[in-house]
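Omission of a single protein chain aside, the complex is shown with its protein chains in their original locations.
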Amino acid sequence: MTYASYLYFFAFVFLVYMIYLIIPVKYRWFVLLAAGYTFYIVLNGFLTAFLLVTTVSTYFCGKQIGKFQEGFNAKKKELSKEEKKQLKAVVTKNKKAMVGIAVLINLGILVFLKYYNFFAGHMTRFWRLFGFSGGMPVLKLILPLGISYYTLQSIGYIVDVYRGKYKPEQSIGKLALFLSFFPQMTEGPIGRYNELTPQLVEGHKYNNADFSSGVILMLWGFFKKLVISDRASFMANSVFNDYQSYSGTVIVIAVAMYTIQLYTDFSGCIDIMSGSARIFGIKLSENFRQPFFSKSVAEFWRRWHITLGGWFKDYVFYPVSLSSPFMKLSKTAQKRFSKFFASLIPSAAALFVVWMGTGLWHGASNKYIAYGLYYFGLILLGMLFEPIAVKIFNKIKLDRKGKLWSGVSIVRTIILVGIGMMMFRANYVMDFVHMFLRMFTTQNPADIFNNTVFSLGTDKHDFLVIFIGVVIMLIVAILKEKGRDVLTTAATGRIPLKWTIMIGLILSIAVLGAYGPDYGAVDTIYAQF
Amino acid sequence: MEDLLRILSEVKPGVDFTKEDDLIESGILDSLSIIQLVTKISDEFDVEITPLDLVPENFKSAETIYEMIQNAED
Partner (left out) sequence: MENEKTEKTEISENDEKSVNDKNEEKAESKVSKIWFYSKKLIRSVCFFLILGILLSVIGYALMPKNNSQKSGMRNEHSVGFYSESAGSIDVFFLGNSNTYSAFSPIELWREYGIQTYTSGVGYERVVEAYTMVKDLLRFHKPKVIALETDCIFSEKKGSDDIGEAIEKLVYSEMPVLKYHNRWKTVYPEEMFSSPEYTWHSYSHGQYVSAAVQPYKGIRLITPTSFVEGIDPITLFYLHSIVSLCKENDIELMFVCAPCIKSWKYQRHNAVQKLADDYGLDFIDFNLLEDEIKFNWQKDTRDKGTHLNVYGAKKVSKYIGKYLVEKYSLKDYRSDKDIAKQWQKDYKSYLKQINKTKQQKVASEN
C-alpha cells in the first residue's frame, strides 16, 4: 500500500458524497451500496464472490426463519395450549436448522480460508507423531478483505432474527448494503443490523455539523496513523524482529512503542472510517473508549475493540452460558463445591470458549491462542482472588474507589496489557518467552543515554513527535472521559476554532507525517550517487 | 422482589440494590455477574431467560430485573 492510497480514500469518500447529494434522498442508499461494491471489487477483484455468497445465504436463511415464525404466529391463536407447544417445538427446530445452515456456510468459509492451513499443519504433525507418513496438503488460500468482520455481522444478524429481536430484511439490496458498507469493510467496527441499517437506508441531507465533524474525525485518524503510529513502527519492527541484539531496557521501550503503534494505528483507522461515515450522517458503533484508563483487564476489553467484545458477549458468551449443558454444569457444581466455586466454574468455562475464540479470531497461529488464553488466565485470576482482595482491602482500610488505588490499578492494567501486546507482536510464542525473560535478565539503562534507543529507526526527533502526539491524545482522552468531546465540539463550534483545528491537523500531517521519499522502500532506490 | 434482592447481594455483596438505578453504567454488573445472576434467577424462579433478555435495559436496576423475570414467567 502506498501513501497515495490515503489520498485516494479521501477522494473516493468525497466523490461518493457528491453523488450521494445529487441523487434523490429516497435512492441515496443505492449510492452507498454501489460505492461499497466498487470499493470491494477494486481492492479484492474476484474474491467479491465470497461476499456475495455470504449476502445471499444470509438473506435467504433470514427470510426463511421469518416465514417459519409468521406461519406459527398465524396458526397459534386457533390451537390449544398443548398443540401450540408441539408446533412451537417444530418451528423452533426448523428455525434452528436455518440458523445452522447460515452459520455453517458463513463461518465455514471463514474457518476454512483462515484456519485450514493452521489446523492441517497441526494435524500432520500429530499424525507423524504416530509414525504415519503424509498428512493434509497445504493449500494456497487468500483471505478476502474484511471477511472476519462481515462474517460476524452476518452471523449476528441471523441469530438476532432467530431470537426474534427483529424481523428479517425483505430487501436483498439493503442487506447487501449492511454487509458491504465501505467504511466498515477493512477494519470494522462490527455493526449491528438494527443500529446500522436504518441509518444506511434512510438517506441524509447535507448537514453542516455532520460534515465538519466527519472531516475532523478523519483528519484526527490520519494524524494518529501517519504522525504517531507509522513513526513508532520503525523501532518496534527493528526490535521485535531481532530481539536477541537488544537489552531489556530497549525491549521495554519497544513494547511501549508497539502499544502506541497498535493503538494509534487501529483507533486511527477506525476514526478515519467513522469520520467518512459521519460525513454521510451515519454513526458507526464506538470501537474504543479510552481503553488505557481501564482499572482491570476485563474493563480494558470492554473499552478496546468494543464491537468485537460485544459480539462475543452477545453471540458466544451469553448463549454458551445459558445453554443447557452449561446450566447443568452449574447445577452439579452447586452440589459439589462451595458457593463461590459453584458460581465460578460455569462462567470460567464459558469465558474459556470466548477467549479461545477471541484469540483465534485475530489469526491462525499459536501465538494468538496464547494471547487469548493469557487474557482468560488474567480474568480468571481476578475472579479467584476477588474475595481475598475484598478481605485485604477491608483490613487495611484502603478505599478501592479512591484516587490512589485507581491510579495503581490503571498502571497495573497498562503493564498487563503491554505484556499482552508483546505476545501479540512477537513473531512466535517462544520469541515472546525469550523477550519476556530478557526484560529481567539484561536490563541496561545506559542504552537510553548512549543513543542505542534512538538508532533503531525512531530517532530523537521522532520520539519528540510521538511524545507530543501522545500528550495531545491524552488531553483529548481525559476531556472525553469527563464527557467533553473536543473534536465534535470543535466541528460544531465557530469557524475560527474549527478552521484552526482542521488546518492545524492538515499541516501536522503534511509536515510531520511519516510518509514520502524518506520512508519506506522508495528511499533506497533514490539513493543514486 | 425480596428473593431477587437476596440473590443480587449474593452475587455482588455490599451494594444497596434498592438505591442503584444504573447498575450497568456504574460498573456494578458486568457480563460475568450477569451470567451468575441469571443462572441463579432461572434456578430459583424457575423461568427461562434467553440471551435476548440480556440487554443493558433489563439490568439497569433491581426493578427492571424484576420486570424481566415477570415477563419471562408469562
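Order as written gives the chain letters A and B; numbering starts at 1 within each chain.
FYI, contacts are C-beta pairs under 8 Å (C-beta built on N, C-alpha and C of every residue); 3 or more make two chains touch, one makes a residue touch a chain.
Quick caveat: nothing in here was measured; it's all calculated off a predicted structure.
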**Complete:** Omitted chain touches shown chains A
**Message:** From the list A:66, A:359, A:420 or A:513, pick the residue that touches the absent chain.
**Reply:** A:513
**Asked** Which of A:209, A:408 or A:497 sits in contact with the chain that's absent?
**Response** A:209
**Prompt:** Residues on subunit A that touch the omitted chain in the whole complex?
**Reply:** 1-5, 7-8, 207-210, 213, 283, 459, 461, 480, 483, 485, 488, 492, 495, 499, 502-503, 506-507, 510-513, 516-519, 525-526, 528-529
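Heads up, the rule we're going with is that only the chains that are shown with their structure count from here on.
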**Message:** Distance between subunit A and subunit B based on Cα centroids, please, to the nearest Å.
**Reply:** 29
**Request:** Using the touch definition up top, name the residues of subunit A that touch subunit B in the complex.
**Result:** 163-165, 298-299, 302, 313-314, 317-319, 321-322, 327, 330-331, 339, 343, 346-347, 350-351, 383, 390
**Message:** Give the list of subunit B residues in touch with subunit A in this complex.
**Reply:** 10-11, 13, 27, 30-32, 35-36, 38-40, 42-43, 49-52, 54
